[in-house]
Structure formats: structure tokens, C-alpha cells
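Left out: one protein chain. Kept in place: all the others.
Chain naming follows the written order as A and B, and within any one chain the residues start at number 1.
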Amino acid sequence: MAKKTGADLSKDQMLALYRQMLVIRRCEEQLVRSYQAGLIYGACHTYIGEEAIATGVCAHLRVDDAVLSTHRGHGHALSKGVSPRELIAELYGRATGCSGGRGGSMHLFKPEVGLLGTSGIVAASILLGAGAAYTFRLLKTDRVSVSFFSDGAVNNGAFHEGINLATAWGLPVIFVCENNLYATEVPFSEATRNPSVASRAQAYGLPGVEVDGNDVLAVYEAAGEAVRRARSGEGPTLLECKTYRTRPHAEGMRDAGYRTKEEVEEWKARGPIKRFKERLLDDEVATQQELNQIDAAVKAIIQEAHEFAQNSPMPDPATVLDHVYSTP
Amino acid sequence: MAFEVVMPRLGWSMKVGSLVEWYKKDGEFVQEGEILFTAEGEKAIQEVEALESGILRIPPDSPQPGKEISVGTVLAYLVQPDEPAPFETAAPPPPATSVEQPAIVVPPSSTSGSPSRGARRERPASKPAVSPRARRLAAELGIDWTALQGSGRTGRIVERDVRQAAQEGEKEKEAKVKVSPVARRMAEAAGIDLAELAAQKAGEKIKREDVEAVIAAREAAAAPPPPTPPVGQAVPVTHIRRLIAQRMVESAHTTAPLTLTTEADATELVALRERLKATLGPRGKVVPTYNDLIVKLTGLALQEHPLLNASWKDGEIVILADINIGTAVDTAAGLLVPVIRDVPAKSIQQIAEEARALAEKARARQLAPDDMQGGTFTITNLGTYNVDAFTPIINLPECAILGVGRIVSRPAVWNDEVVPRKMVALSLTFDHRVVDGGPAARFLNTVREYVEQPYLWLVA
Partner (left out) sequence: MRELTFVEAAREGLAEEMEKDPTIFVVGEGVGARGGNFNTTTGLYALYGPERLRDTPISERGFTTLCTGAAMAGARPVVDWMFLDFGVDAMGDLIHQTAMIQWMSGGRLKMPVLLRGCIGALGSAAAHHSGNYYPLFMHIPGFRVVVPTTPYDAKGLIKTAIRSDDPVLFLEHRGVLTNKGPVPEEEYLIPFGEAAIVHEGNDVTIVAIAYMVNHALKVSEQLADEGVSAEVIDPRTLVPLDIDTILESVHKTGRLLIVDEDFAPCGAGAEITAQVVDRAFDDLDAPIRRLNGASTPSPYSLPLEAAVLPNPATIAQAVRDLLME
């Protein structure tokens, strides 16, 4: 018999959250293997360890809401509606990728599901998200936009200008800071003397909420309130989700020198999927067998996606000049 | 020391403005920082503070509110107690501080980005510099640019040098042509190429009349075709039109016309003419036209068939001694038929020259009545209008007229094969009063033979 959880979600909803986190995890693990096998060029920044945030926030979004993200955007893309096939194909540089092979890991686009882009430039998402929100309001809709960024962005001018403008103008945007304590190899504690991102909100006049980013239900609850605020015209919210990436900044980079193995292991033990799985079992929301079934199903999807991507054609070089301008 | 209160610059590019209202009166004490007056600038009215303390003294000739004044114009003074205002003393007022721009003598700014020109390498004299444009032009005009002197700043040969050389070359060519000074002047003025004219004159000296003829021919050719009369409106008939009408009606009503047509294979004739063109042309001789050749061969044919060279006169048929063939010429004024006399006695060359001269005269409306009389047979050629066979009207008092159509490539049977041959339609209208169908047909056959086998002329 299922107990009611703190977030008052149904069993189906909880399992959906679990499944989504697993899709991200297994997909990223595949990409790690593919990267090492030489199937991916350029950079690949994996979301492993942070799955709860993308999952918990995007669970509240509609297809016509917007998401803007950063170089570490696979999780947001998958949560917003980009299929594993399209994501993997994009990183393999295929024409069937969500950006037609033009963008790779850091420049994912699928406007059809509201993914207005991930960017290789840190902090741009803050301003672009505020801009999309401006349009949603101008067009008199109740659509919202979410800007995902990490601790590395909060000391950039775009953070200051974007959050200020969005708050001054009351825009329907949610700013989600995924504080994973390191910007590449620079610890957040060295980049600024104020360890709390959420507390900065006060300076701009919008609510700042600190959340355990590895607790998908906590993220879900906080994000739900922020999305509600935005949709009802109450303006933006700054969510600081404390989390940790358990892999190096980017695939192929060494993980040594700036953090200890112990620290990594400690955070792995507090990983979002592990914790949620334990909770689902402890609260008797699901059985091991049900969870195993979800596991197997997700594995199969990712395997199929990988094969699809491998068999997809490369983009035609003759098209490379297309779309520099809207009309030639 | 009196402090000058001036019209301030209130906007970036403001040059003029106006005083709106004084907030203090003449003689009143003003504290630094108090509003002294309002002024209107580019956009709006602004309050202007006093920059110093003092007693406000407004001169009697201070600009009135609302009058447009330059930025910097002195409006008033702030003086210390017991200090006279500058306009009250005998001494001339201190010069107004103006913000007029000083006259600027600007040193020529360097055309930045160009390489230091002094460092150009010396070019060998044998390889003068030449602009691409000049080279292209030289090739087009057939000039050897390497022999030219360049007028470019660095000695480069440029377009103007090539054009000058070409002009001088033209002048030289013209100088070789024998031409009277009057004719040369006329030709230059009319833009007539003397070299071309000289070629036509076959080495003879070009005289004034020659140039005049060319000018006249040009004008006649350039004359637009006579406008078609407006629909529904009666137009008076010209003299020539009346004449033509008369003659046509007379012919139609008097003669018993019948037209025979045949098709001649003109391939050999065409080949002959091409060879004549290739040979005679470079020699400066007049090249016979198809008409000229047909005139000649018709003349030969008439010699063999004198009945077609006859005339019906008061119930009697007279076979005429001379064979004088007229050729119809279409002019702006109408149809004219100049006559070449004694065709059999003249060589083709002579016929060609005479025909050309007559055609020019006709176009220049200078044909004399003499030129058009005495004809015994007429040839009319509508080939240029893509006509094949037709029914020409007899030119009284003659008894027959030959119509020539266009020379056109058609499939024909030649040595049992179907091959393209140059064919031409021949149409003979004859007066049945004078000659019967048989003789007429035989004549036409001879004409056809002579068209198809020009070598027969040699033995005719």
C-alpha cells in the first residue's frame, strides 16, 4: 500500500520522475562510452549527478514553455522533450540530430518542444530566457520560460543585468541555478565570498529559494511554486539547487587536482537517483521488480537510440550555408 | 569684474535658442544657484541657474524674450555692489565670449591605407606600366600599347593614351584617302567614314557630290516609312500616288494579263555571286547584286525571245530594237522604275555600277524623268519581303514583266537525292494581246535555265 509522500504526488507521477531521471542517467552513460570510443567530437559535458533538477523543474512545463540552458544541457534537453535518439544523433554529428548536426553537445535546439537553445557561452541563458518571457507576456499568454545555469554564471554581468531586468519588469521567468560547487575547476568558494546564490535574490527584489538539488521531490515542489508565480504574473524566482557533478567538467578531462576522490564518492552516495529509489522502496510506492522493469525499458530505449544515431546519415555539406540569413 | 550671463548651450548640437523669461529683475541681487531665467533650446524650456552671486544688470539692448539668438550671446551681467555695469561705462564692453568655430585650415588628411608610393620599384623602360582598362581597350581597337607614352602620374599608360593613339591612327588612314578638302570637311561633319567611302569609289578621288549622295541616301533611308493614313479619314492623294494609280488601272484595263510561274534552282547563281563578292569586293569594285545578275540574264533571254521585248501600239505590235530593262525600286515616295539601257551590250560590272547609281538617285529623290523612260521590259523583285510567286502588273507600254521571289533553301531532288537547294520563284506576267502562252512560257524557261546554269551566259 502506498503512503502519501510530502509532495502529494500519485504513484504514476513519482514513477514518471524516476523514469525521467533514469533516461537522463543512462543516456549520459552511453555518451560517456561513446565519447571514449571516439564517436563524439568536441566537448561533452555530462549531467550525471544533477538529474533531479532538470527532471523536477521540467515536470511543470508545457510544450509551449521555453527552456534556455548551457553547455551542460543534455538533461534539460531530454526533460523538455528532445528524444534520446535526437540527442545522441546530434552528438554523433548526424543529420538526424536535434540541431541537424550543426551544434553538437553545446548547441542543442528544438523549438518545436520549447527548447530555444543551449549555449556554449555561460550566462547567456539568463538573458535569453528573460527575453522569451518578455515575448510571452507581450503576446498575452501564460507561457513561462526557464533559464538553467550553474554557479559559474552567477558572477557574470549577465546574471546581474538579467535578473535585475526580469525583476524590474516582472517577467514570467524562472532562474534555476544548479550550484555544483565548481566552475570547470574553480571552486565556487573562491569565485565569490557569498556561498549562497539564493541570498543574492534579495538584492534584486525577487524571491530566492535554496533547494536540495539532489532531492527530486524537493526540486519538484520548489519549482512548482516558482512556475505558478510566473504563470500568474507574479514575476520571476531564483532557485538555487545545491548539487554535484560526479564526472569531470567535460569528458576527457582529468578529475584530479581541484577536488578529492573522497568528495566525489561522498556525493555519489547522495546521488539523486539512488536516494529517490531508496525512498520509493522505503515508502512502498513501488516494488523492486517495478523499478527493475523501468530500468530495463530505459536501457532498451537508450540502446536503440544509440543504434539509430550510428545508422543515421551525416549532414550534406551543400547545406552548410543555409540559414545564415532568413532569405539568401 | 562683471560676470557675463550668456545664452547657454542646452543640447549637444544646439546652436541657437531663445530667452523665455527673466526670473530676476534688473538691479536685483541674485544668489549663486538661484534660477535666473528660463531659456528654450532644441527640445524644451529649461531653467538656468546663476553661476555666480551678484546684482543682475540687464543692458537695454539685451535680446528680447522669444528672439532667436546664438548660443553664447551675452544677455546680462552680474556685478558686485558699487560696480558699474559694463554698458554703463565709457569703456567699450568686453568682447562677447563667442563659441564660434575658429577658421580651420585643415592639412590634407592622408589617404590612409595606401602604401608608401615612394617605394615603388623602377620599371624597365621596355615594360611600361599599363592599366588593365587601357590594355583591354588597346586590344579592342587594335593598338600596340607597348609603343605608347603613358600620361598617368607615374608614367602609366592609361585609357586616354590609347584613345588618343586610336584617333591619330584613324586620321592617318583618312589622310591616305584621296579626297577633296571640301568633301573631307563635309564627311567629318556628317560622321561619314571616308575610308569606307573610298573603298566604294575604287580608288577615285572622293568629291563633294559623293559625300552629298551618301548624306542624302542616309537621310532617305532614315526617313520613316510613310505613315499609314488614319482609319476612317480621307487623305488627299499625292502626285506620285495618282500617277501610279493611273498607270496601274490603265494596265489592268488595257492589257490581257496572264501570269506564269516557275521555280528555278538558284544554287549555282548564289555560288556565283558569293565568288564575285569574294573577288571583286577586296578590289574595291562594285559587287553585282542578284538583281544585277537577273537583269543581265533576262537581257540575254530577251535576245532569244524578242517577242517578249515588244509593245502594243494602236493595234500594231512593235518588236523593239533595244533591250532596256527597268528595275522597280521601292522608295519612301512610292514605286519608281529606273531603266538600264542596252543591257545586252553592257557587262555585268557595268550593269552593277549603273544600277547602284540609279538606286541611290532614286532614294535621294533625284531620279530624272530621263532615267525612267525608254524601258522595254521590267523586273520587279519582292524577295526581300519573303514573297515567292506573285502577279506583277505590266508596265505599259511594255508587254511583259518578270517578278522575282526570295531565294530560299528548300528540299529538292538532285541526282536522285533529296538535298537542300536554293530555290527562287519566277513569275512572268505577259500581255496576251501581244504574245501567247507558249512563247511566254518558252521565254520563262530560258530565264529559268540561265538562273540555274549561269555558265550558259558565256555562250549566249
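Heads up, the rule we're going with is that a contact is a pair of C-beta atoms (placed from the backbone, for glycine too) under 8 Å apart; a residue touches a chain by one contact, two chains touch by 3 or more.
Remember, it's a predicted structure, so these values are computed and weren't measured experimentally.
S.K.: For the chain that's not shown, point to the residue among A:G120, A:P207 or A:G224 touching it.
M.R.: A:G120
S.K.: Which one touches the absent chain: B:L19, B:I143, B:V158 or B:L382?
M.R.: Going through B:L19, B:I143, B:V158 or B:L382 one by one, B:V158 is the residue touching the chain not shown.
S.K.: Out of A:S145, A:N180 or A:T237, point to the residue that touches the absent chain in the complete complex.
M.R.: A:S145
S.K.: Looking at A:S34, A:S99 or A:N214, which residue reaches the missing chain?
M.R.: In the complete complex, the chain left out is touched by residue A:S99.
S.K.: Hey, which of A:L9, A:A130 or A:V211 is the one touching the hidden chain?
M.R.: Selected residue, touching the omitted chain: A:A130.
S.K.: With the missing chain put back, which residues of chain A would touch it? List them for me.
M.R.: 66, 68, 99-100, 102-103, 107, 109, 111-112, 116-117, 119-121, 124, 127-139, 145, 157-158, 160-162, 164-165, 168-169, 322-327
S.K.: For chain B, which residues reach the chain that was dropped from this view?
M.R.: 12-13, 43, 101-102, 104, 106-114, 131-136, 152-154, 156, 158-159
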